[in-house]
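Here it is: the structure, laid out below.
A protein chain is absent from this complex, but the other protein chains hold their places.
Every chain is named by a letter (A, B and C) in the order it is written, and numbering of its residues begins at 1.
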Amino acid sequence: MTVRIQTEDFDLGAEIAALRKGNPAIGAVASFVGVVRDVNEGDSVSGMTLEHYPGMTEKSIEQIIAQARGRWNVIDACVVHRVGPLQPTDQIVLVVVASAHRGDAFAACEFIMDYLKTQAPFWKKESTREGPRWVDARATDDIAAERWRLKG
Amino acid sequence: MTVRIQTEDFDLGAEIAALRKGNPAIGAVASFVGVVRDVNEGDSVSGMTLEHYPGMTEKSIEQIIAQARGRWNVIDACVVHRVGPLQPTDQIVLVVVASAHRGDAFAACEFIMDYLKTQAPFWKKESTREGPRWVDARATDDIAAERWRLKG
Amino acid sequence: MVTILYFARLKEALGTASEELALPADVSDLSALKAVLIGRGGAWAHELADARPVRAAVNQDMAAGDTPVKDGDEIAFFPPVTGG
Partner (left out) sequence: MVTILYFARLKEALGTASEELALPADVSDLSALKAVLIGRGGAWAHELADARPVRAAVNQDMAAGDTPVKDGDEIAFFPPVTGG
């Protein structure tokens, strides 16, 4: 399991290669990359800064991965999340899950993202034409995390 | 939309970069890579050969992507599938979906994989200790595709 | 004439990847064409029997027994797919 918080960019291909390490039991690799958009809530966004809670962030993501491992067959998983200043089209977050079969990889990857969105202590401050603003949490993110409670 | 059938390996990072093309409307990139395992149905597998139906394969995958676009907000999608001889740990298939939001990207990516598994004309012949054998279609793949009929 | 393609297990068992066939006058759908092929007996009867999991396409679209077939069509028979 790899969990990293960093200001530098990341390379999805390199992270997947490190996760797979040639393990021939892996049949499925699901991954997700979140990217800064140039628009949010209808306003144009010229950039953002990501703040986090060092220590708790890593711990909460490790707990989320542990929960995913408890529910699905996960061979290995990796989460990298950037902090600091970011521009539109910059990569923000990466989640990779390797499993024997695709159903486990897809479910665990989406579960980790949905829980990270509501549980991991990161905060975004956007730069808009009207000045900087803290991004409000979305009700849709709570709903996305909540639906995992109802499922298998 | 990119659909390619090829004997050569592929590079997920390069495919994602080509798909994103710096488009600042993209906020989420979900991807899947299928990999040859060294075991199947309990038997050890030393390699496999993938056969396909040239023409129909590309057409069926394009139709699957079109269906995904009809159901979710997809900015762009890419499917690359290898044919010919493959070894354990070789990459077989790649699906990438770029969307504004992660829910659409995850759903469309998994939908495309599930439908590809049951609709796209590829056939695997495995090499096992007992000799070569054609892989049987899995009931679990039909179930995985079928569940998309019930959902939203 | 129609072109008939065979893939994977069928190609091996029938010993052919494709053939050109003059469509008999009374054959207007896939079921009727399949019956003609099964009528050849041997591997044809065995591999294309209704009990076997065989799929078919007409002009590169998945097809069912009542899918029409006509002169110039490309028809394919193959096992359930196992890609991905």
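The definition used in the following text is that contacts are C-beta pairs under 8 Å (C-beta built on N, C-alpha and C of every residue); 3 or more make two chains touch, one makes a residue touch a chain.
Keep in mind that what you see is a predicted model, and the values were worked out from it rather than measured.
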According to the contact rule at the top, which chains on display are touched by the left-out chain?
A
Chain A, residues in touch with the chain not shown (by the definition above):
34, 50-53, 55-56, 59-60, 81, 92-93, 113, 116-125, 134-138
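Everything that follows uses one rule, which is that only the chains that are shown with their structure count from here on.
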Farthest chain from chain A, comparing Cα centres?
C
Centroid check, CA-based, most central chain -> B
Report, in whole Å, the distance between the mean C-alpha point of chain B and the mean C-alpha point of chain C.
26
Determine the centre-to-centre distance between chain A and chain C, using the mean Cα coordinates as centres, and give it in whole Å.
48
Quick check: what residues of chain A touch more than one other chain, meaning two or more?
102
Residues of chain C engaged with two or more neighbouring chains
84
